[in-house]
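Could you have a look at this structure, given as structure tokens, before my questions?
Every protein chain but one is kept in place in this view of the complex.
Chain IDs A and B follow the sequence of writing; residue 1 opens each chain.
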Amino acid sequence: MDTYFYAFLFCGFICMIGQLILDNTKLTPGHVTSLFVVIGAALDLAGIYDKIVLYAGAGALVPITSFGHLLIHGAMTAVSDNGVMGLSLGIFDLTSAGISIAVVCAFFLALFFKPRH
Amino acid sequence: MKDRYNEIVKKHTPKEDVLKNALLVFIYGGIIGAFSEFLLRCYVLWFNLPRKEAGIIVTLTFVVIASVLSALGIFDVCVNKLKSALLIPITGFAHSMTSAAMEYRKEGLVLGIGANIFKLAGTVILYGIVSVYVFGILRLIILGG
Partner (left out) sequence: MTKKFNNVYVADTYTIASIYEKNGPISNYFDLIYNKDFYYGTDTFEKAEEKMLSNSISKLINKVKLVDSDIDYVIAGDLENQIAASNYAMRDFNIPFLGIFSACATFAEGIYIGANFIEGKGCKRVIVSTSSHNMVAERQFRNPTEYGALKKKTTTLTSTGAASILLTSTKSNIKITSATAGIVQDKGISDVNNMGAVMAIAAADTIKRHLNDLHINADYYDLILTGDLGVYGKEILIEYLKESGIDISLNYDDCGLILYDRKKQPVYAGASGPCSSALVLCSYILNEMKQGKYKKVLVVPTGAIFSATRLFQKSSIPSIAHAIALEAI
């Protein structure tokens, strides 16, 4: 039950920070999402993101910060097996599913749907 | 005269509802967060998966939903209301790719879709990869592995 609460809190909080940045600066959504990815990577490096995932469950996996976390996580796991080369070898281990599904969905949907608005 | 113009502009430029937006986005984002946890538990139960794998399937679910809603033209309308609550999660990433692919389809598979599909998502991928290398190498230097 706790996890639901922290999931709500964390995801809501990250989204809110994003909105505040968009409303108060000239940064675009592209800037904000890139910033968050880097922050997610940094937090994982410090071992903090894993703890957040423990408390907030999927609520920590859904924001784009998680993308950074998964990139680092995969890379660091491979580093412990393969040394420095692990950075290159493992970087997409955990994110390959997300990226590839997004690409494939986008492509096939684009073939069948026109922009309407 | 130059300074007075900009003063007058400032006077007649309305402030966005920063507080209202922040609150709404917090709630909407929170609901998405809680819902994703709910989905994760469903997947653990139905498919007998460990939490780690189920977590990945949850993100995939959001990718597919966001892509389909973008294709149907519904996602744009939702983003107007939910703003960052839809752009910050992985849904924003998927939406940017599907909407870009749809927009440029008429320009061909290679020069249209191929050249533009990562138009908005590319920056996330770029800085994600670069930060992994930078942080990773820094960490290896400082901690030695």
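By definition in this document, a contact is a pair of C-beta atoms (placed from the backbone, for glycine too) under 8 Å apart; a residue touches a chain by one contact, two chains touch by 3 or more.
These numbers come from a predicted model, not from an experiment.
Colleague: Which one, B:Leu40, B:Leu60, B:Val79 or B:Ile113, makes contact with the chain that was left out?
Modeller: Touching the chain that is not displayed is residue B:Val79.
Colleague: Of B:Ala34, B:Ile90 or B:Leu120, which residue touches the hidden chain?
Modeller: B:Leu120
Colleague: At which residues does chain A meet the chain that is not included here?
Modeller: 22, 26, 28-30, 115-117
Colleague: Which parts of chain B face the unshown chain closely enough to count as touching?
Modeller: Residues 2, 4-6, 8-9, 11-14, 16, 75-76, 79-80, 83, 86-87, 92, 95-96, 99-100, 103, 106, 120 of chain B touch the chain that is not shown.
Basically, only the chains that are shown with their structure count from here on.
Colleague: How far is the middle of chain A from the middle of chain B, if each middle is the mean of its Cα atoms, in Å?
Modeller: So the centroids are 9 Å from each other.
Colleague: Enumerate the contact residues on chain B facing chain A in the complex.
Modeller: Listed in rising order, the residues of chain B that touch chain A are 16, 18, 21-23, 25-34, 36-40, 51, 55-56, 58-60, 62-64, 67-68, 70-73, 76, 83-85, 87-90, 92-94, 97-103, 105, 113, 117, 120-121, 123-129, 131-133, 135-137, 139-140, 145.
Colleague: What residues on chain A touch chain B, complex-wise?
Modeller: 3-5, 7-16, 18-20, 22-24, 29-30, 32-34, 36-38, 41-42, 45, 53, 56-59, 61-64, 66-68, 71-72, 75-76, 79-80, 83-84, 87, 91, 94, 97-99, 101-103, 105-107, 109-117
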